[in-house]
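Removed: one protein chain of the complex. Kept in place: all other protein chains.
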Amino acid sequence: MSARKPYVRPMDGWWRRNPFFMRYMAREASAVFLAVYAVILLVGVFRLSQGKAAYDAWLAALTSPLSILFHLVALLAVAYHAYTWWKVMPKTMPMLHVGGRRIPEITLSAVGWAAWLAASLIVYVLVRGL
Amino acid sequence: MADNTRTIEIEVLRYHPEQDTEPHYQTFSVPFADDWSVLQGLQYIKDDLDSSLSFRWSCRMAICGSCGYMINGEPKLGCRTFLRNYYPHKVRVGPLDHFPIERDLVVDIDDFVGKLEGIKPYIIPREPRTLEQGEYLQTPAQRDQYEQYSSCINCLLCYAACPQYGLNPGFTGPAALALLHRYNADSRDEGWEARSEIVNAEDGVWRCMLVGYCSEVCPKGVDPAHAINQNKVNSTLDYFGVLKFLMPKGAAK
Partner (left out) sequence: MKRANEPIFWSLFGAGGVVSALLGPILILITGVIVPTGSGVPPGAMAYPRMLALAQSWCGKVVLLAVISLFLWHAMHRIYHSLHDLGIHGGAGAAAICYGIALVATLATAYLLLIIGF
C-alpha cells in the first residue's frame, strides 16, 4: 500500500500573488474599457442615423464629467494595451536576421511604438485640419 | 566558520503524506557564508538540523534542472539563487507551483515527462537517411533558428510560472512546446504534420495567453513564449490551409 498522497494546491487568487501577474491582469482588464468605448461609438453611429437632434444629444452626453472621467481612465487602460501589444508582438514573429545578426525584439517593439505615435499624430492632424 | 558568519531564517514548506493532511511552513535558522546558494542552505538544514527534509538537486551549477523551487514566490533554481540577496529578510522556499506536492519540496512531474515524450522529440526526416548519403549539412544560420530552444534543461520553472498550466493541467505547456518548436525549426526535420495535432489542439498553443512569465523565469534563455506564439501564427495558417505554401519542404507523418 503506497503512502503517496499528492497534495494539489488551489489556484484561487493566483494573480494577486505576484506583481508580474497583476500587470498581466491589468493588461487583460484594458479590454473592458476598449469594449465599452466601442459600444459608445456604436451608439454614436446609431444616433447619427436618427438625425441631428439625436446625434447632438449623444455629443452632449460626452461632455458630462462622468463621461470625461471614464474616457480618461479608458485612455490609460487602452494606452497600456497599446504599449504591451507592441512589447509582446515580436513573440509572434519568427526570428529575423539582417546581415547575419539577429534583430533584437526591442527593435521590433520600437517600430510598433513608433507606428502608434505616427498613427496618433496623423489622426490628430486630420481632425484638426477638418 | 568565519567570525562574521551571518544567520538567515529559511522558511521551508513541509509535507509528509504519511502524517500530514496539509502542507505547513517550518522555519530554520541557517548560518551561511557569503557565497551560499539557497540550495546550500537547504543542504545545511538536511545535514545539521532536520534530516527528514526532502528536495531534489544534483549538479549545483544550473545545468541539470533538478533544484527548481518557489523562492519568495518566484520560480528559481536553488543553486543559482543566493542567500546574501535576501538577508536580513526571511527566505521562503516552497515546491514548484502548479504541480502536486509529493513530499516537502518534491513535486510529481510525471505529467510533464509524458508530454515531453508525446511531442516526438527527435528528427523526423522526409525519408529515412542512409549511411551512404552522409551527414546532414547545416549552416550556422540554420542552426540559429533552433539553438536557443535546444537549451532547455527541463527544470520546470516555466510550468511553475505559467498560470494557464496551473488552471489547465492538460495544457502541453511551455517547455514541451519549446522543444516541439526546436524540432520543427531544425532544417533536418520535416515533421510539422506529425506534430501538428498537438500544436493545433486546444491544449496545444491555444491554451497560451502570452502571460510571458515563462520566458522571464527561464534560466537558460529558451524563451518558450516565443516558441509557442510563433506557432499560433503557423497553426492559424495551417487551419486556413495555407501553411503548405509557406513550407515547401512539405510533411512527413
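So that you can tell them apart, the chains are marked A and B in the order they are listed, and the count of residues begins at 1 in each.
Assume contacts are C-beta pairs under 8 Å (C-beta built on N, C-alpha and C of every residue); 3 or more make two chains touch, one makes a residue touch a chain.
Remember, predicted model here, so these are calculated numbers, not experimental data.
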| item | value |
| --- | --- |
| Neighbouring displayed chains - absent chain, whole complex | A, B |
| Those residues of subunit B which, in the complete complex, touch the missing chain | 163, 167, 197-198, 200-204, 206, 209, 232, 235-236, 239-240 |
| Interface with the undisplayed chain - residues on subunit A | 11-12, 15, 25, 28-29, 31-32, 34-35, 37-42, 44-46, 48-49, 52, 55-56, 59, 62-63, 67-68, 70-72, 74-75, 78-79, 81-82, 85-86, 112, 115-116, 119-120, 123-124, 127-128, 130 |
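Here is the rule we go by: only the chains that are shown with their structure count from here on.
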| item | value |
| --- | --- |
| Chain centre separation in whole Å, for subunit B relative to subunit A (CA means) | 30 |
| Residues on subunit B engaged by subunit A in the complex (per definition of touch) | 15, 17-18, 22-23, 73-74, 97, 100-102, 108, 141, 144-145, 163, 166-167, 209-213, 215-216, 223, 225-226, 229-230, 232-233 |
| Residue numbers on subunit A that touch subunit B, as the complex places them | 3-9, 11, 14-15, 17-18, 20-21, 24, 28, 88, 90-95, 97, 100, 102 |
